[in-house]
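Missing here: one protein chain of the complex. Every other protein chain is in place.
Labels A and B are assigned to the chains in the order they are written; within every chain, residues are numbered from 1.
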Amino acid sequence: MAVLGTGSGGDGEVAMTTATVAIGAPARTRHRHALRAVPFTLLAGIAIVGLFALLAAVGPWVAPRDVESHSSARLQAPSSAYWFGTDRYGRDMFSRVVVGSRTTMTMAVSGTLLGVAVGLVIGLVSGYVGGRLDELLMRIMDIFMAFPSLLLALLVVAILGANVVNAMASIGIVFMPRVARVVRSATLGIRHAAFIEAAEVRGEPTPHIIFREILPNLWPPIIVEGSIRLSYAVLLSVSLSYLGLGAQPPTPDWGLMVSKERAFMVQAPWVVLFPAGAIVALVVGVNLLGDGLREWLMAWKSRDE
Amino acid sequence: MSDVTAPPVLEVRGLSIAYATRGGTVHAVRDASLEVRAGETVALVGESGSGKTSLAFAVMRFLDANGRVTAGEIRFHGADVLALGPAELRRLRGARISMVFQDPQTSLNPVLRVGEQVAEVVREHLGLSAGAARARVLELFAQVNLPDSASIADRYPHELSGGQQQRVLIAMAFACDPELLIMDEPTTGLDVTTEARILDLIADMKARHRPAILYITHNLGVVARFCDRVVVMYAGEVVEEGPVARVFSRPLHPYTRGLLTSVPRLDWSKRDGTLTAIEGRLPGLVDPPRACVFAARCPERIDRCLEVRPGPEPALGGGFARCLRAAELADFRFGGRRGAGDSEPTTTPGAALVETRDLRCHYPVRRTVADVFRGAAPRAVRAVDGLSLDLHRAATLAVVGESGCGKTTLGRAIVGLLDPTAGEIRVDGQRLPGLARRRSRELRRRIQVIFQNPEATLNPQKTVGQTLRRPLQLLGLARGRVAEARVLELLRAVHLPEAYATRYPHELSGGEKQRVAIARAFAAEPDVIVCDEPLSALDVSVQAAILNLLVDLQRRSSTAYLFISHDLSVVRYLADRVAVMYMGKLCEIGSAADLFAPPYHPYTEALLSAIPIPDPAARQRKVRLEGPVPSPIDPGPGCRFHSRCPRKVGAICEREEPPAQEARPGHVIHCHIPLAELRQIAPVVEYREETVR
Partner (left out) sequence: MSVASYVLRRVGLLAVTLFAISLLISGILQLLPGDAAEQVLGAWAERSGQTLAMMRERLGLHRPWHEQYLGWLGGIVRGDFGKSLALDAPIGPILAHRLGYSLRLAVPALVLAVSLSLVLGVLAATRRNRVVDHVITVFTLGGVSVPAFVLGSVLILVFAGWLRWLPSSSALLDGSGPGYWTKVLALPVATLTLESLAYITRTTRSSMIEVLKTPYVRTAILKGMPRRTVLFKHALRNGLLPTVTVVAFNFGWLLGGVVVVEQVFSYPGLGSLVLFAIEQRDLPLLQACMFFVAGAYCVANLFADVLYAVLNPRIRY
């Protein structure tokens, strides 16, 4: 570690995760082995995240009641009519939790994709081209990393305005420098591999080397990093909503629900516990997915040796 | 040396070791037996995948979590090692059985001072006080010839050189006067001159402490130097065993013979004939062959070899070989006739194809804050510092030297991976732009490269076919059907099946990957190929096949090679001319025959003396380099070698650049010692005629 010193702190956690991941495991020839070796954590993670993704896609059509219409059945305990009970406006908690999947998933997934996409390009270019451009890009990344992630997100949202799109953008901005660093170090790891130098000797254009020679070998660490980022993204987006800087009422959003209904928590715990449970379930699912992917990709690597 | 009546120090009987992996159970060692008697040094020889390291770690009771001993026994002074409890095991390890590891850099704890790492052993096992332990450490460090042992003891591992780190590990292993010492490739990865000194040290420590030694190595030359007996392993089985003198003069097993002949002799060149290589690849160990384990690759195979597992056939002169035909095989010949064809032309006529003129490649050293305040001038590592070489068409120029001598930098500058600081490189008299991307397509086509590490040389995401097609397309040589046909032709040229075009690199062995890399270089139909240590990561049996291939392809294509290597026996075999480099400068250049005979540059002399020669009967005069390699950052004037030169003349060596003295046309030595005096020096290596069996 070195770089501008103060900014390098955030690296430890990410660097560790990539160090253990295989670089360059070609997928095509391995399906037979791969299926047999899929770890349980990965399957569980896929199942949970898949369920929430499905709910996000079809939630509004499968939810038994309208999520925004008030009713006189206020703060009802869970029953056969209201599986998760009702909130202070008599809205159906089950429907709100189901539909709420969409805001959180959208914010988290698109924020992650944004951060990964931008960070990926910066990291690849910085790692491969090196020299002054690398110095410049990394110093800029360091400045971004000098802010604790939630605070940077808060700053961005405070300036752009509190809504879902801006929360998503803020997640992307928070992730960009961290992804860039991971991708850069993975790039440096194969920057001087003989096959890259062979490409340079035969005079391949730089874009070809970056995107055709290097990038295909970096997918495993990038996928793992992306899955780790996704779990942070879910936490960030629900936290932003909780603080009132993400989704705005009356959008059914888990973080917002916990925040708005907290006053009634003691008399009607379900108004908080069900959205909170949904958040935890999703993050557990994403974490299982990440751990499982890492384990799976590592197994690929060990089979190569 | 060994006392036959005493029970062996180590006795391994019918040992089998298996590892559970996702691909199935790997039977890494099967029914292996060996013994080591008091005072005896037994070499355990084998290539990668032979199971030698597994066997050694099993003796220490230290297998990976997925490995276990499935059969057999291990006895230490008659006691069952496999039955020991944790506390007994701890009292054995480091005290009565100790180990020296392959990679000294990673085997020492980076955050502890090296003195403490040795001291804790004697404190733990001998119960010494801190003061006594310290004294013992200093004594040990003096024994292993670490200079200024008190100051070394207070350093961290990263502050020592590789050779010094290995000395620390050796001191650690001898700390409690062990009865059995296991050495796992202790000199692999060290430079030859360092290796020679470490081997001297091991021999010296052995004479002083007289432990039983199990010496694991892939290098037969090292075995010949100081081992008593040899155990040869192949694919998990012991295939031959016997006294060193017998195994090296009358090897019985075809695998042992193959190993011995695949290392080129120092008086052998490509003009004397091809090398005997072992074709094929290691059998899979998930389902190892039931009959002879070597049968698939054996040149002497008969039908019965594929059906029956050979028993140990006793050998005349001691030991045994597991070969059905051990008794009937012809006498062993060391690779063939000694060639009379050494009268090669010393200079190739005509203009040079590639010339470097006063080439300099310097890497700037980053200045610290303190340097900037002090106003210190920027400094540089002078990797290549004024080199002028000529490479002729269809010829091989080898560049040899130890790590850090600048040979790799030279190669990188020629292929355009780095921009030289000064001087120039010319091709057919035309000045070459620095970086590859600034060179014309035609120039890039003419200069190709083969790298060292076969694992990284091919893009793991591309099939062999894609890898070979790309240069054809990029350099505009062939497209479509023509390109497809050319790919198959290239595969045939490097002796790979056409079906390999659709394979991914991970399905190939190391030697096969290197063949693809060679095919990729030849795809461009180049004039020059820079070969940067293309053999050093390969097993010796594979090396020989690749060497033969390189010779064959050069004869057919008239391509010139710039062959960068640290291995003098390979260089002797392959090269027409050889340049010896030391710290960025040329020491000596001449034809291969000139270079390997007096007059020598003192550095060449030391290099030749350091080569491990797999022939106990060969005589090698001992020349050792003392002192550390000086810093390559801005070395002073004078001869770069003066600080370690055993024949240093005097102050002139420190002050003045050595003159170029031409011993014969084309044979130039850069040294202050007068030629007449250099001619007096006796040859370093002499093969006795009776060794040509």
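FYI, contacts are C-beta pairs under 8 Å (C-beta built on N, C-alpha and C of every residue); 3 or more make two chains touch, one makes a residue touch a chain.
Just so it is clear, the structure is predicted and the values come from calculations on it, not from any experiment.
Although one chain is not drawn, the whole complex shows that of A:V38, A:V129, A:L188 or A:L243 it is A:L243 that touches it.
Among B:P8, B:G67, B:G94 or B:P614, only B:G94 touches the chain left out of the display.
The chain omitted from view is touched by exactly one of A:T86, A:S126 or A:S149, namely A:S149. Residue B:E120 is the one among B:D31, B:E120 or B:E455 that touches the chain missing from this view.
Seen from subunit B, the chain kept out of the figure touches residues 60, 62, 90-95, 98-99, 101, 103, 106-112, 120-121, 124-125, 156, 158, 169, 172, 368-370. If you put the missing chain back, the residues of subunit A touching it would be 1, 4-13, 15-16, 19-20, 139, 142-144, 146-151, 154-156, 158-159, 231, 235, 238-239, 242-243, 245, 255, 258-259, 262, 265-266, 269, 272-273, 276, 279-280, 283-284, 287-288, 291.
As a convention for this text, only the chains that are shown with their structure count from here on.
Rounded to whole angstrom, the centroid-to-centroid distance between subunit A and subunit B, based on C-alpha atoms, equals 47 Å. Subunit B makes touch with subunit A in their complex at residues 21-23, 415-417, 436-437, 439, 441, 444, 447-449, 451-453, 456-461, 470-471, 474-475, 504, 506-507, 517, 520, 524.
Those residues of subunit A whose C-beta lies close enough to touch subunit B in the complex are 24-26, 28-29, 33, 37, 190, 193-195, 197-198, 200-204, 213, 216-217, 299, 302-304.
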